[in-house]
Each structure stands twice: as C-alpha cells, then as structure tokens.
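Structure provided below as structure tokens; questions to follow.
Removed from the display is one protein chain of the complex; every other protein chain stays in position.
By written order: A, B and C. Residues from 1 in each chain.
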C-alpha cells in the first residue's frame, strides 16, 4: 500500500492537469488534458503548450482567465508539477 | 326588502364611523365609534369631536394621520355623511 | 399583483409562484423577520395590528407605482397580523423583473414605502412591559416600561 501511494504521488508530480469548460471543452472535444510538467512552468507556458497541441483553442486565448489550483492567476504565476490549471472563458453564470 | 335597504342607507347617511387602531384603540378601549354627521364636517371637525368625547386621545393628535374612506386626507378635507374616518398613528409595519 | 393582510404564516413559495412569468429573469424576495432585539432592548414577541382593507389598498397602489417607476413585471405583498414569535416573518415583498438591477431597486423602494405608508402597527412585548412602536424606526415614547425611563 505504501509503495502504491508513493508511485501515484510520483506520477502526479510529473504532470499538470488542464481543465476545460463550456466553449473550450466543446472545441477541444474533452474536459481534461494531462501535460508533462516542465521546470519553470508558468501560466503562460502551460497555456501555450495546450494551444500548440489543440490549435482550435487559440481563438479563445485573448479573453481567457486561468486558475491554478482553483485560484485566479496571471501569466507569470508559476505552475508547480501536480497543479491543476483551469482555462476559464468569461464567466456567465447567474 | 326595498324599504329595508332604504332604511339602512338612511342610517349610514346620518353617521360617521371612526376607526381606531393600535395605541389609540387601547387608549379608547374600543376600535370603533359612531358619531352623528354634521353639515360641513371636515377631517379636523370630526377629529375634534372624537377628542372631546374621548379626551385620553388628545395626546395622539400631534402625530396622527387621518384617512377618509381608506384614503389619506388632510385637515380641511370634507367628511361626507356615511364616511369611515380612520385615525392613524405613525405606521410601524414591516 | 397579489396583496394580502393575514393572520396566517406567510408562504414564500406562494408569493414566488404568484409573480412568476416567462419574461422574468429575476425574482427578489424580502422578508421582514421578528428580531430578538430592537434599539438595545430584548424583544419577547411582537403583536401587529392593521387596518386591513386600507392596508391592502395602499399595498396595491405602491405595487402599481413600482411597476411604473422601475418597470418590474409583477409583485406580491403580504403582511401578517397578530402575535408573532422571534424568527417569524411579518412582511413578505416579492417582485419579478426582467433583470436583477430593477428587482433590487424596486424591492428596496417598495419595502421603504410600505414602512412609511401602509397602516400597520407593531407592539413590542418585553419581559417587563410593552409598547406600540410609532413610526418606521422610532423608539416609541408611549408606555415605555419602567426600566427604560
């Protein structure tokens, strides 16, 4: 059990989870992506790798907000390995 | 039946009904008075006759509003025979 | 366009149903509730008196004025009378409108106007006395209990 828990922790540390919603989820055909984490990752670098892999998301970038682990973040904010990065189009709840 | 209805109409024409609420009803010990209507009655003249008959109501007069047939009225407004005059202390609903 | 003075508990769901309409994007509900304190005094319960027929007439006038003034779609105004315990609702004002802005503005205006114009009165009852409250926020001056003088 202990080694299994350690193994899954290692996997989480190596990746960044990307969450997609609403128009982005429809455009990408998925609500969730996993990216390999890279040293020095920021909001901007992660977003750029998502768009490289899914060019149909490029048109959303100008109005996109980003949250790292459920907190709104700006382009230069770091994205640690294991983080969850949500790409958030302009909200329209209520 | 027709003469009965006419009779009750005559009675109504001869009186003014006074409604009392809240602090005034408690002070007067009643919620309703009947006064004989007098030619040329106004809000002020009716109120004065109520206070003459029930002097314990005098202290309420400075803050009293009056409604004639459910519509707020001022001192000079006429009170026709058969009218219902409500003495309204400052409202405190809600 | 529903108004009511009643000695029965006020039903929020009934009021919401009464104002619902397909073009409404917002419903605002205000409940005036019996607080356990007022102006520093501990309240035991309240007793409401009203002039019911005139109260309903004035509520209707104010509701219609809110439609003209704020463009709301519908309103329901209920006021309860009789003895009310802490936590019970005395006033229920419910509005439907196209958008949220006017629902808050009209609701606030309606509640303020009701408290100024609708012939309803409350008596505060404490452990050591009672008093008819005069005016929408007054401390009252009549029959204050000995402890307050």
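Throughout what follows, a residue touches a chain if its C-beta (ideal position, glycine included) is under 8 Å from a C-beta of that chain, and two chains touch if they have at least 3 such contacts.
None of these values were measured; they are calculated from a predicted model.
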Visible contact partners (per top-of-document touch definition) of the missing chain: A, C
Footprint left on chain A by the chain that the document does not show: 19, 21-23, 25-26, 63, 67, 70, 72, 86, 88-94
Residues of chain C (touch criterion as defined above) contacting the omitted chain: 12-13, 16, 20, 22-37, 86-87, 89, 96, 98, 100-101, 103-104, 107-108, 111-112
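Rule of thumb we're sticking to: only the chains that are shown with their structure count from here on.
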Chain A and chain C, separation of their C-alpha mean positions in angstrom: 50
Centre-to-centre distance between chain B and chain A (centres being mean Cα positions), rounded to whole Å: 75
Distance between chain centroids, defined by C-alpha means - chain B, chain C (Å): 26
Sequence positions of chain B contacting 2 or more other chains: none
